[in-house]
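The other protein chains are all here in position, but one chain of the complex has been omitted.
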């Protein structure tokens, strides 16, 4: 794939039209209105109610009810499941259109869930929709699309570097028509939610097979005997209960043979499909966080004086603000272009674009938030601003869905390939 | 001006359609063909001929003749003066369309000149076209548009930090209907060319006026008595003769009162007009240099082995390649968007976009070239690759047309203003 | 002050002998032994006991008793109060010697307290010892030196940028022989401890005086009516109870006139004395954290494989390790030299050295820890390594005791002064 260089600059490159489609605009406006009028008032009550709960890994009476009420309204109004790009079951939104909407969803922590567009359900539904059997769809996709249950994706393992797929060590062995699973996973996000019923688990089915055919993905109901949720993993001391990032042990967990997805040895292949809305969504939210941090940085910088000037004008602070603005604008264009690349080239061909923005965005947003913290003095690390939380969650994104290094490897190798191609063409 | 934040993300923002217009495509293709078929063969001969010349500040017999021949062909074919954006006298190209063409022009050192689109004539013609009197246009714009003479812009002074306009010290005093000019300018690019006939000179006309009305711009024929070209300024040891970056002294230089442009005290205002094609052109060429450096870096990295691997795969090299690709793609989008902003918002409103790309591009291209040098070992600093030259010329761009710091100041201040505006709106 | 340049490189510069003095070696060895044999076993029990406590802002029965027992042993063995540099009441340790010991103290969270060398008591005792009246010493220094009470330093305010001393807004007005104090302070470290009895509070006594004579420092017993401890400030979500970083409101708090330290208007002057062991101690602990992070980074990097190699050898990781080692060695030498500068030049003259290391160390240690986190993948941000905690505490140090920017300002201004001096000398 050629990511495009000046040399071969295509003046009519469709990837360079980064505007939302006309058709999506009404939906976009509707979503904004719905969040403002329905989600926001509810979410304030929802969090107040949950604050005092004794068991951090559960919901308090009334919480889920108010959430369901808003979900039902959304469903009725057709604001539902539109994360599925170009799919029959969804709104048929393009990734580019969805990217703009994702930016809106990122502004309220419950917005995605209210519209049934929240991770990791989105990725799981996308996978089921694309590769699930009719039975799998009936049993798991349907309730997920209806927002009746939630799900988790168990990929990363505590014992190995899972950025290399060959390192998957959780084993699934076929025995008497059942897969017997043994191993450990951690940072299975969402597995702490009492409504989480199903997990997609990455397992090793053929340790001796070719590198990228050793793995499979398999459906494991969370209440299967042998599934043990050990503890909530923390992120800089926060456990994000009750959603959670769970550490799970599988001991002789048995599921039917037909729970495998797509086929034995195709786990890696499925991973490559699972690129879609998830990462674009994450990146748009990251940029949103960056914008918020910059706003806070400027607000603080203008409201505090030292040495006879507002902080924002002291020393290198104005340049930091300028650099933040430049990075934010560049990131927005890059993420929109990556979304457009998914629409035009397909997820597989667009993977280099996705790796580019995944390697680019969280790292630079971390820098912006860090600068905003510094502008706030001690208040920047305190409970009085969201900056400390924003920092730790963006920092964690540099590790989630592949660490930066792996994405740079993808981009770098593509460059080497591009040049190889060029030479071959010349010769 | 709002540079646009996620918060106010305009999903129909016309600035996000970065494709060349359909109408410009034929011209673009024509230009590419002309460069390949006419400019390139000529330029090889032109440089060979010039190599042995004794007086570095002149042309050898035959050089200008072959150049003129190609210029005439270009004129005949209508490939002429299209740098003038949306102007009656030019092709009426948008800045965005021109940006794509500028990338092509950047590949051959004579291409711009052959199509009468080369700096600093472009900026000077743009200014004359916009603010010149009919007499000024007749006398200077016409021969410039015809490619009969060349010109220079004398702005920077050796004695003060001219990034602050108030520091202009070259004085022009009106006496008996004549401006009498005294002072020094340096890095007046193009003033070394024997065909350079006219300079636009930034002068101080009212030292006690308001900050931005102290300066005027004035037309000074280079052969006016009292104009003394002292020496060619160097850039990391290169003098770029015969074009040159000249150090000029003005001693009691007298020009008619009507040589003033636009009006007394409006020099700063003219500067703000002079943003147009010039900086976009520069930035597109910089990106072209970055692309070339990356290609060289990869080529070298794949063709040399050490410690059992190609250099490109050793240590952090692959990540450097990836980061270069990401930066290049981001810069391309940003420069195209800045060009589009000029088309949609006008030069003045687009100035923050121009400052963003001016502060962004040369600095990052320097980093890419520097990494490419490192990949080449000692060859990277030698005469065997263009990298050393590319580095020094990109490094110089971080100082030309306002140092990075000044552009960051423009962007930073705009951010402060944006937030101030927001508060005011809320209140 | 000349920080020393090559040009004036003094080949016999006593600051370049960075070895511990022979006399201090036995004490150093004794401290190490005492920590290993007494502090460490106790501290494990201490923390276990404290874990389940209901009131996070108190100690559980038995905790303080075991702490006191070890403190008494330390006192008996003469391992007590040696933080006081060159002072009659202390061990007379030089700052350089203390720096080496501080590195040892940094390895166990209770070690400093067991030897009565823990912040902020150390700074408070240092100030009292130097500028206290006999009565102040009797009342507060004595029990502090005996380890009977603890103390706090209330400097930073939530409402202004206190890096500029003129921004102190907590007011103390003399009325009927009493200071009446009104205002707010936050991040008063240690004020949460039930044993904390006394605070040194920075107040504004003369809003109209010269910039650096507006402030005074004043002794305020924490149980004075009107002192209200509002809440524990957090650091990336941690409140460090029961030590705490408290937010305190002063409402018409009255203390006797003689509680002022040194004299009215001399608050800033006292601050400059308070440089001594504190910052060196902090920096040595930071370097210790950096060393630990590097060890963890290497351990992890060697024990996990991906793409056929240990992580430590993948991509740019080995270079990151090398850069960490280089930074650590450079920082050690710089901190030791700053300590030596305090010994040789005195605290005041050494302040540029102290600013140099304060601006240098926490920022670079943050980078090392951040790289270590990245090498660990998701485990790096989890509760399974100390890295996340280490990061947040080092990040906070970039704001405590003056943000990096203020220290760079001190160093930068000194450079400008150095050059001015040079010119003056030449002239």
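Order of writing sets the chain letters: A, B and C. Residues in each chain are counted from 1.
Just so it is clear, contacts are C-beta pairs under 8 Å (C-beta built on N, C-alpha and C of every residue); 3 or more make two chains touch, one makes a residue touch a chain.
Only a predicted model underlies this, so the values are computations on that prediction, with no experimental measurement involved.
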Contact partners of the omitted chain among those displayed are A, B, C
By the document's definition of touch, the residue of B:149, B:235 or B:416 touching the omitted chain is B:235
Of C:264, C:312 or C:390, the residue in touch with the unshown chain | C:312
Contacting the left-out chain: of C:359, C:387 or C:400, that is C:359
Positions on chain B where the hidden chain makes contact | 156, 158, 160-164, 167, 186-187, 233-238, 304-307, 311, 314-317, 370, 373-374, 377-384, 388-389, 391-392, 395-396, 398-400, 403-405, 408-409
Could you list which residues of chain A touch the chain missing from the display?
-> 315-316, 318-319
It is residues of chain C that touch the chain not shown, namely 3-7, 9, 11-14, 16-20, 24-25, 28, 100, 103, 284, 287-288, 291, 294-295, 298-299, 301-302, 312-313, 318-319, 321-326, 328-334, 336-337, 356, 359-360, 405, 407-416, 418-420
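We take it that only the chains that are shown with their structure count from here on.
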Sort the other chains by how far their Cα centres are from that of chain C and give me the top one.
-> B
For copies chain B and chain C, work out whether under half or over half of the interface numbers are shared, and give different or same accordingly.
-> same
Between chain A and chain B, centroid-to-centroid distance (C-alpha), Å | 42
Roughly how far is chain A from chain C, going centre to centre by Cα mean, in whole Å?
-> 40
With chain centres defined as C-alpha means, what is the inter-centre distance between chain B and chain C in Å?
-> 52
Numbers and ranges of chain C residues touching at least 2 other chains = 315-316
